[in-house]
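Structure below; questions to follow.
Every protein chain but one is kept in place in this view of the complex.
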Amino acid sequence: MDHIYKHIELTGSSTESSDQAIQNAIAKAATSVKYMQWFNVVDTRGNIEEGVVKYWQVTIKVGFRLKD
Amino acid sequence: MDHIYKHIELTGSSTESSDQAIQNAIAKAATSVKYMQWFNVVDTRGNIEEGVVKYWQVTIKVGFRLKD
Amino acid sequence: MDHIYKHIELTGSSTESSDQAIQNAIAKAATSVKYMQWFNVVDTRGNIEEGVVKYWQVTIKVGFRLKD
Amino acid sequence: MDHIYKHIELTGSSTESSDQAIQNAIAKAATSVKYMQWFNVVDTRGNIEEGVVKYWQVTIKVGFRLKD
Amino acid sequence: MDHIYKHIELTGSSTESSDQAIQNAIAKAATSVKYMQWFNVVDTRGNIEEGVVKYWQVTIKVGFRLKD
Amino acid sequence: MDHIYKHIELTGSSTESSDQAIQNAIAKAATSVKYMQWFNVVDTRGNIEEGVVKYWQVTIKVGFRLKD
Amino acid sequence: MDHIYKHIELTGSSTESSDQAIQNAIAKAATSVKYMQWFNVVDTRGNIEEGVVKYWQVTIKVGFRLKD
Amino acid sequence: MDHIYKHIELTGSSTESSDQAIQNAIAKAATSVKYMQWFNVVDTRGNIEEGVVKYWQVTIKVGFRLKD
Amino acid sequence: MDHIYKHIELTGSSTESSDQAIQNAIAKAATSVKYMQWFNVVDTRGNIEEGVVKYWQVTIKVGFRLKD
Amino acid sequence: MDHIYKHIELTGSSTESSDQAIQNAIAKAATSVKYMQWFNVVDTRGNIEEGVVKYWQVTIKVGFRLKD
Amino acid sequence: MDHIYKHIELTGSSTESSDQAIQNAIAKAATSVKYMQWFNVVDTRGNIEEGVVKYWQVTIKVGFRLKD
Partner (left out) sequence: MDHIYKHIELTGSSTESSDQAIQNAIAKAATSVKYMQWFNVVDTRGNIEEGVVKYWQVTIKVGFRLKD
């Protein structure tokens, strides 16, 4: 069968790590989007305060299957 | 008058051809989105099984006019 | 706290200027989207009629914060 | 001998397929340009009407040899 | 009917604004090219003299329909 | 289990269509590579002779799983 | 004679327009950099407050000649 | 002496982290490739199951020196 | 008020992780640059020795505010 | 005064060097185009025969001023 | 007949020139790869020692025909 997928673009942030910023974005999206299947990283950024990274901010595209 | 358009990104799939994968994505979107006006191809991929393309998967951006 | 942002892609148009096309896209989006915080320009185009620009068309990504 | 080539950029359209849009652009160019030797695809787009692709529009670069 | 379009790349300049540099390029092209229909911005540059922008220079692609 | 994949880049050609050029590249690779799983299109080109496309040439990346 | 140029990357901001954001960046740089000769736009962004653009933010590269 | 290097492209996966996906790809390659000297990240992706990242998938290019 | 920002490009390295390579670059820059506000990742690389990553090397752009 | 420039894209070839391929393209263009002012390299390629480069092929954009 | 080509990516180095770095990569590849037909430049780099280029390093893709 021919599935169709939609992509949304999200930016997650985390004070811990770049990987955790991705996990946070996906966890948040999971509260309203079903059938998420993959992500890919679009951009990795962050905020600096007093010479250290305060927030990791990672922009991802998330693909999810549309109901048939 | 100054129209405003929104873009959504979809991946359609087809066992037949890359063009048909695009048609399938648009046909699916048409069940919930009105005023679609154009698309452009972002990425063309596919799944391989036993040495042949099993699914063509084409990612497109679709632009549609927002109601004034 | 770790905020999450979503991006949407819009094309605004204007007969006046490229900056105004951006303003029009954002003003339209503001009627349905809350907490918009930034935009970035993806593409600047336009329609030509009788040797002058008739419509400026600017495609932007808009980022807005998702409710916690 | 050291040949020199020039490139032109064309957009062909077709109601049938993306491949045919390319063929149409090349056929049209052939009425005025000689010694065309290759093309490469720059962009694939299309117009949508009532939920189906009405026009396939493919932008190509065409290279042709300049007369020595 | 299946129209074919050709693209040309131009750089317009203006002492006033980046939008005016585009208008100047299109106005100049209009003296020799018919059926121009759209443009898109490729690059925005400028010359600086004594700490201010003296010339805005915008490179655009212009698409025009070839006679059938 | 954590699979590892390798990518190879191929250009297939066909006198018939761009899709068939992809199929030809994959069929050829299948004679020496096992466990091919996906491809993505890198570039679409072609040769022109007497105003028509003689060869469609599509460059793809093919991913295959390395034996554990 | 063979001049050598150095490039710096700046982001200017303005409440008025995208062109003015560029002018502001160059005016600021002119207080410490001599022999600036050109700029090119790298990115155009902005901050949104209450549905309108509050700050235009344009990132440019500026080239200046090194003293011989 | 003038060394020559070859590049291969690999996708590693890991349930733990994006860095570990890279380590897994390199460890696997080390079983058959000698003289690997550097890598660079081409793409970072992942699979999502039930609202969390199940597999991190990182595509890298690996450069290794060819024997003289 | 209209702030102006300057960007510098740095490569940090770390034997531990890609995130730590970023932290190291920022910590080093903080010894001579004030008002750093954000970074974005340009490139992620590394050195390989005996089949494992020895150094993570991440190139970032760092933006800092110029004194008014 | 506000000059307008047009760009053309050429591929020059040479059996000697990549620089000479550029010179050949410009020398050929000079026989029919006036007021050429700059070029930039788009792509550097070549043909290989019996393990050596037989032709260097460099694609350039050439900008020339349109008569006022 | 429909030929299939494979691409490999190599970095050649030379103390003499960027062109010679390409020649060295191709000469080395020719000792193990047959039917090489073209290359294109992916990246040009180099090592600096005491203020001069010590090694030119050019990364190329090389295409060769697979035996039918």
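Each chain gets a letter, A, B, C, D, E, F, G, H, I, J and K, in the order it is written, and its residues are counted from 1.
As a working rule, a residue touches a chain if its C-beta (ideal position, glycine included) is under 8 Å from a C-beta of that chain, and two chains touch if they have at least 3 such contacts.
Only a predicted model underlies this, so the values are computations on that prediction, with no experimental measurement involved.
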### Message
If I consider the whole complex, including the chain that's not displayed, which of G:His7, G:Lys34 or G:Lys54 touches that chain?
### Response
G:His7
### Task
Name, in rising order, the residues on chain J that touch the hidden chain in the full complex.
18-19, 22-23, 26-27, 29-30, 36-41, 62
### Message
Just checking the interface: what residues of chain K touch the absent partner chain?
### Response
17-18, 43-48, 50-53, 56
### Message
Applying the definition given at the start, please give the residues of chain I touching the unseen chain.
### Response
8-15, 21, 24-25, 28-29, 55, 59
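We take it that only the chains that are shown with their structure count from here on.
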### Task
Please find the path from chain F to chain H through touching chains that uses the fewest steps, and give that number.
1
### Query
Which chain pair is joined by more contacting C-beta pairs, D-J or J-K?
J-K
### Query
Repeat of F-H among C-E, D-F or G-I, where over half of the residue-numbered contact pairs coincide, is which pair?
G-I
### Task
Could you put a whole-Å number on the gap between the CA centroids of chain F and chain G?
44
### Query
Of all residues in chain F, which are in touch with two or more distinct other chains?
18, 29
### Query
What chain-chain pairs meet the touch criterion?
A-B, A-C, A-H, A-I, B-C, B-D, B-F, C-E, C-G, D-E, D-F, D-J, E-G, E-J, F-H, F-K, G-I, H-I, H-K, J-K
